[in-house]
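What you see is the complex with one protein chain gone and the rest in place.
Moving on, here comes chain A:
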Amino acid sequence: MSESIRRNLGLAAILIALFGIGFLTKPELYGDPGWLAGNIATILQQSAAIGVVTVGMTFVIIGGGIDLSVGAIVALAGVWSTTVDTQGFGAAGMVFTALAVGAGVGLVNGILIAYGRLVAFIATLAMLVAARGLAAQISGKQTQLSLNATINSLTTTKLLGIPLIVLIFAVVAAAGAVLLNRTTFGRRTIAVGGNPEAARLAGINVRGHTMLLYVLSGLCCGIGAVLLTSQATSAQAAMANLYELDAIAAAIIGGTLLSGGRGTITGAIFGVLVFSTITNLFAVNNLSTEAQNMVKGGIIIAAVLVQQIKFGSLTAFLHRQKAVTAPTT
């Protein structure tokens, strides 16, 4: 069994355990199939926007980068697509604006990092500040209501019993998994993140590819902005607060190596679901946000420790043991 499958099974086990805890603490709710189905739908809805953003983030991290500006891009795309003028163009205009703004900001990030030789951490940190500033400027620091019924109904309209925003999330996740595992683009991403120099020698346009990864992340933020706007029926400059940290954390506990070259979309999605389920479980049990954040922090540390033991210290330790116990001739 491959390492990624084993990890995903582990995350699925954590999810089941979380539901088990729910059943033990609130049997009257979790024991009711109707309530349980509704609650799972809630968790999936609450995972949609951050989930889509995490798909883009996972690509960037596997490709050896980091994108700290995702939350700010979601806010900018959300605000830009809900101005009175943009809403005048209808739902299609709003979606187009959100995607164009997202991809556009991603392109600026990509050019700065790939061709401007800026460190990704610095470039996207600067973009985080700038994009939120621009969003505040455009919105006049006000919450902008989305008056478009089509956009707002993405959250409420169901297809085969599943809300549209959850379906969009599923489609983006599936497309991301296919793109990473079954296409040249995906293999190049892993190669660029694993060893850029080797990738360059192998004939990959490393700079061009790196730039595209940030455009992809920005595009995912644009989609996330549409989903979040639909849920909140509004957008504002402070929306999607700390999405960058949530997305990075989900990718990491899903097995994505922060140094690049390895990771899966499935794992990252599991990571998002684990966090959303914890938030939900704590809400159902009326436990404080502080306690919830401490548990989330603990899970991130545990996931990274497991990763290190598996790939770092444990292998090194075993090698040492072999060397010590090897018979001398």
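The rule is short, and it goes like this: a residue touches a chain if its C-beta (ideal position, glycine included) is under 8 Å from a C-beta of that chain, and two chains touch if they have at least 3 such contacts; residues count from 1.
In this text, contacts and distances are computed from a predicted model.
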Absent chain [UniProt protein name; select from "Oxidoreductase", "Glutamyl-tRNA(Gln) amidotransferase subunit A", "Ribose transport system permease protein" or "Sugar ABC transporter substrate-binding protein"]: "Sugar ABC transporter substrate-binding protein"
Listed residues A:Ala240, A:Ile253, A:Ile269 or A:Ile300, member touching the removed chain: A:Ala240
Contact with the hidden chain (one of A:Leu9, A:Ala283 or A:Leu305): A:Ala283
Absent chain, residues of chain A that touch it: 29, 35, 38-39, 42, 45-46, 49, 132, 135-136, 139-143, 145, 152, 155-156, 228, 231-241, 279-280, 283-286, 288-290
